[in-house]
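Only a single protein chain was left out; the remaining protein chains are all shown in position.
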Amino acid sequence: MNEFVKITFRLTLSCLMAALVMGTAFIFTDKAKKHNEHVNVQTTMLSLLGYSDLNPAPKELKLYSLYRYIIEEKGTTYLGYMVPVTESGKESYELLKLNLEGKLMQRVPMNISPDAAAEDAERATAMKEALKTEQGIAYQDRTVVARLGDQRLAYLLPGKFGGFKTFINVILSLNPDFAIRGLEIMEHEEDPGLGAEISQNYFKNQFRNKSFERLKSLDVIKEPLPDEYRAYLNAPDKMDKDKADAIIKQYGEKDIYALTGSTISSRSVTDGVKNMVKRFAYRIQVLNDVIADQKIPALI
Amino acid sequence: MNASIKRSAFRPVWLVLALLFLLAGCEKIDNPFIKKGGFKDARSIMIEFAGAPDASWVSDPANFKVFQKNNPDVLLPVKQVDVGPDKKTVFLKFGEDLDLKLAHTVSMASIPSEGKDMGASFLDVKKSYFGYLFSILIGAMLINNYVFTKYLGLCVFIGTSRKKSTAVGMGVTFTIVIVISAMISWFLYQFVLKPYRLDFLQVVTFIGLVSLTVQAVDTILRKVNPALFKAFGVYLVLVIANCVIIAVPLTLASAEYNAAESFMLALGAGGGFLLALFLMASSRERLELANVPPTYRGLPIAFVATGLFALAFMGFSGMAIF
Partner (left out) sequence: MAATKKTNSQLVLDGIFLENPIFRLALSMCPAVGLTTSIKNGLLLGTAVLFVQVFSSCTIAAIKNFIHPRIRIPTYTLTIATWVTVIDLVLAAYVPDAYKQVGLFVKLIVAFAIITMRLEMFACKNSVSASWWDGIGMGFGFMFGMVTIGFVRELLGSGMLLGYDVLGFKPLLFFVLPAAGFFCVGIMMAMFNYVEVVYNRRKESKS
């Protein structure tokens, strides 16, 4: 019995010590982790817009987030958009409930600041307040709209689609006319040396400058990537302007050159990007019509 | 000993069959006039009606609204509607490939048949959940085999694959422990760690649970079935030193699987380990007799042989079943 007490005591003490060490480590690192994650996403987004350390973003550049929900109410499906709005200088959100044909059904002002809306929990509470129910609200996706002054500069769409093995997570940046500005592969589990090459510049930069019309019929071709095009794709901003223009003119309208030995991965990315843009272009046009129709002071 | 190995190896199979049987009857359709719907191939959906709908209605693609369940506002254009020879089966053809991994909905406003209106319907078309579960099992076992494609659990793998009997013993013990511990850790993660935002304690919790499971299986087996304990007891200690046993709960935590899916993944991981051990043991028994250069004898040649297996398993990569 004595031994039993001894063991229990020592084990408890060890556990307490361990908890103390882990707890301290957590407290010290948690803030840095959140901060770094935030910075990381921010830099990726800025670099997709074409800004870097050498070419810093102007002060007027602002990023606003648009959140999309699916709302099920009494057997009917609606789309809910949380749209950033400005009212006498104060920025908040407004919920637009649209039916599937794109007609506005309901407009609810929401009392939530853009910073608070970035937190999942805060946003869920705000949605609950706005719709007075918890049932049937499903978060779908987020679109970031970059504005320079009161001009729309670009859209940033985070997205996810199936790859050769599992899912591929990307962020896509689009011009206001839906031409592709850039593509960034965030996460994937393709085979190293084969499908994993999708995250290389010479593959993902092929999507740059493809217009919406071209994108609709974009395909994958199994041809070797020409050397000069590869050199351009690896560092598109470092090449001098005339040469780069000549290369864009020659190859800009081509299909996507598949990666050697990974045609399926290449095709997955191409099809995934194509679907993302097509769907988004349709939705944002519907939303634009509603906003213009109702004269909503939207910040997108 | 042989009989006991067989018995415990087959027990999980029965469990799986029972589970699948329960899940198979879960599909429901909102309109009795529709018998079933499903994907035929990448570009067509098949709908089977109970009677023959009017030919003029059926042949008009505008009567079928098809969309992905999570994108209800974006309609997928139906290019053409074909009617089967029995007039009851209808095939909707699309111009582009459908994403077969997602659930689709076919919405029909009112279905006329022989002068009567059979009502509206939202028909869900998706691959059966049964097939999805099975694909998780096969995925963890072959396509993403933990030993050959994720390179985990190698110490134990190399250590216990010298003889077939040891290999089977280790594999079966491991499968049992991993299924139990993965289920407990799934439960604990979903209902304790996640709600209270204690994610960072994952490692400590999971390794603790594995030790507990091993201890519990040890104690129970010793009392209940001493014969079985004699056969498998020695391997129980080794289970803790196997990375797969920690990797599976970590995967479950990040992939947000539900209970049935977690069970399948754990079973697949265990089964995959058993398979890998058995294959390796079979080839190593042969290697014992081969004339291997002295510097390669033992571990080095075992690694090269594992490399060959891994190359072969790469062939499963990207395979999609169901």
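The chains carry the letters A and B, assigned in the order they are written, with residues numbered from 1 in each.
Quick note on the criterion: a residue touches a chain if its C-beta (ideal position, glycine included) is under 8 Å from a C-beta of that chain, and two chains touch if they have at least 3 such contacts.
Keep in mind that what you see is a predicted model, and the values were worked out from it rather than measured.
The hidden chain makes contact, of the residues B:29, B:234, B:250 or B:275, with B:250. The chain that is not drawn here is touched, among residues B:201, B:216 or B:260, by B:201. Only one of A:11, A:138 or A:235 touches the chain withheld from this view, namely A:11.
In the full complex, chain A touches the omitted chain through residues 3, 6-7, 10-11, 14-15, 18, 21-22, 25-26, 29-30, 32-33, 36-37, 40, 187, 191-194. Residues of chain B in contact with the chain left out of this view: 148-155, 158, 200-204, 207-208, 211, 240-243, 245-247, 250, 293-296, 299-304, 306-308, 310-311, 314.
As a working rule, only the chains that are shown with their structure count from here on.
Computed centre separation for the pair chain A/chain B is 29 angstrom, with centres defined by C-alpha atoms.
If you check the complex, the residues on chain A that touch chain B are 18, 22, 26, 70, 77, 79, 98, 100, 102, 140, 162, 164-165, 191, 264, 271, 279, 282-283, 286. The residues of chain B lying in touch with chain A in their complex are 70-74, 97, 99, 101, 144, 200-201, 204, 314, 317-318.
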